[in-house]
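A protein chain is absent from this complex, but the other protein chains hold their places.
Take a look at subunit A:
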Amino acid sequence: MGMDIDDPNAGYQEMDEVFTDNELVHMVRNALKSIVLGDGKSYHELIGVMHQKGPMSPDEVAMLVTCLKALSGAASSIDLTHHQFLLSTIFSMNLWNYVPEVMDALVDLIVSLAASNGKYVDPCLSMLIKNFSPPYSFARILKQPRGLSIKEQVLSRVHYAIESISRLVPLAPMILLTLVVQRMPRQNDNEDVLLMYVENMFRLERGSIGQLVGSTMLVAVVDRMIDLDLDIAWEDILQDDAGKGIFQMELDEIDDEIEYDGNEPLGAHLNRKGLIGNAVAEKLDSLLSITFEHLESCKAQGRLNEVFETLLNSFRSTVLTAYKSKFAQFVMFYACALDPEDCGVRFARTLVDIFTCNDYPPITRMSAVAYLASYLARGKFVSTNFVVAILRRLIDWCMDYCETQNGDINPELHCPFYSGCQQAIMYVLCFRMRSLVHVPWLKSQLSLMPLESILKHRLDPLRVCLPSVVEEFLRQAKAAHLFTVSKTFVFNSLLESEPSRTFGGLERLDMFFPFDPCLLKKSDRYVHPNYIFWSMVQTSFEDEEESDGDDEGEGTPDGAMSTGDQDGFDIDEFDSALNEMSITPKNYKWGGDMQPLARMPSKLRPSTSPQSL
């Protein structure tokens, strides 16, 4: 340790009842003064004590604690310029390496420093933020009981220190905000480090300064989710989906989970499997999971409403405008699931308001209605009454729009209208028709709405909107005796059509169903109980439509198609691959007047692989 026997501090070791706290502080002050005058002996010895690393004996611990306490008392004498070495030593100390007594003394010192001089607030807070995560050497014992106990000891002190500094320096939270966001681990950083940091951010959000820093913390976490989301390539999810529609894909996936007998089409489990081992996906998965847990604790504390307000604002400015966010939006889904009456309703209403407001650019409006449609279709907790109410608003808007339009079919010009028609009305009804028509009152509400006149209008949405959705909708509408379409639509199992491509635009918003099943395993456990799967809807229809001829037309096993299409799948085609996320079901389990085609014409298949037909 390098302690001289002449050093006044050494006396403490032998006769610890000799020096009072006051005297110790006085000694430290002298040491600090003397370095300025050129005599650095005591000063350097002081620093020497603090550089102690590794396991320490009780005497050494006591020495260190004494020095730290004395420095606490003399904090106002520590000068930024003359005592740089001391300051850098203090700020480089890591709470994780010490016993609780030293932790306490160090934390007191940090708080005293921050309170004594405004210039120390920044480095003190930085030091505390650095202690959010343990050093690398700690990582392996972190999951063990001993590691967990140390983690709680450190973090409780770190947060206590932050709160104490905020009490003494009211403007500290403002500085803290900037520092926390600046130092947040990036999407490329280690998963454990990122998760630990986010845990601390949530702890700040819950803490006593939560009102001041909470919303910034939440927004930063959602931003990081989007960053990770964008890093996941669509190819990873869609390696196999050539020729398979969202409905079919979902059915296969459920089958996969329930009974895997090796005969399942290859496509089914490559979906989720494509993400296994994908580090980015796993990071996002873990991040979503801890966010869901945090939302649950907010709900338990009765704070979910305020938190939701922040999330909604963040959603509007980042998730809604991000290019086809894959999973980050499930934060909203889960928050709504926790509180359907308030948050759930607010979410849907906000989306409708954006859609119906002309101030927003068409892309934002189309994106909003895509989220709305997928949300209403998939949210098990969304009441049918509410779905009808929202549909009424959308139908009224479409009706008003139709009445003001003289022109004919024009996918590019009227893209918000086609979005509203297809996504909202038809898609939602594909999922909800069943439950709606069962309730006479709701069925009559639906019949009263001018749905038929919209769909048969000159703008001809049935021809423009995504064929798969239109087909499914018409079939269900007929089965439910809602209305009939006089002309037959022969889609020939088109994946998409020229008009739908046009209205979807470059972003292909015609094929964007944001709340399609969550492919992230851990997060899905939270989402699953609140989710409507297509199989749930489809099965109930199957039970009803026994007379419609159970066309088991399996036709071509999907496997053949998918393996054929996997080759030659280059980046340029990823846009097409995007489309395959939500494509018409090739196989019709219950007949209909549509011609079931076993396989899609090869001409229309997007892959560049040689014709395998």
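Brief remarks follow.
The rule is simple: contacts are C-beta pairs under 8 Å (C-beta built on N, C-alpha and C of every residue); 3 or more make two chains touch, one makes a residue touch a chain; residues count from 1.
Note that contacts and distances are computed from a predicted model.
Not shown: a single chain whose UniProt protein name, out of "DNA-directed RNA polymerase subunit", "Mitochondrial inner membrane protease subunit 2", "Sodium/hydrogen exchanger" or "Response regulatory domain-containing protein", is "DNA-directed RNA polymerase subunit". Touching the missing chain, out of A:Val36, A:Leu148, A:Leu168 or A:Ala300, is residue A:Leu168. The omitted chain makes contact with just one of the residues A:Asn30, A:Thr89 or A:Ser116: A:Ser116.
Of the candidate positions A:Val49, A:Ala75, A:Met225 or A:Ile532, contact with the unshown chain belongs to A:Ala75. Within the full complex, the residue among A:Val25, A:Leu376 or A:Val470 touching the omitted chain is A:Val25.
Within the complete assembly, residues 21-22, 25, 73-76, 112, 115-119, 121, 167-171, 174-175 of subunit A touch the chain that is not shown.
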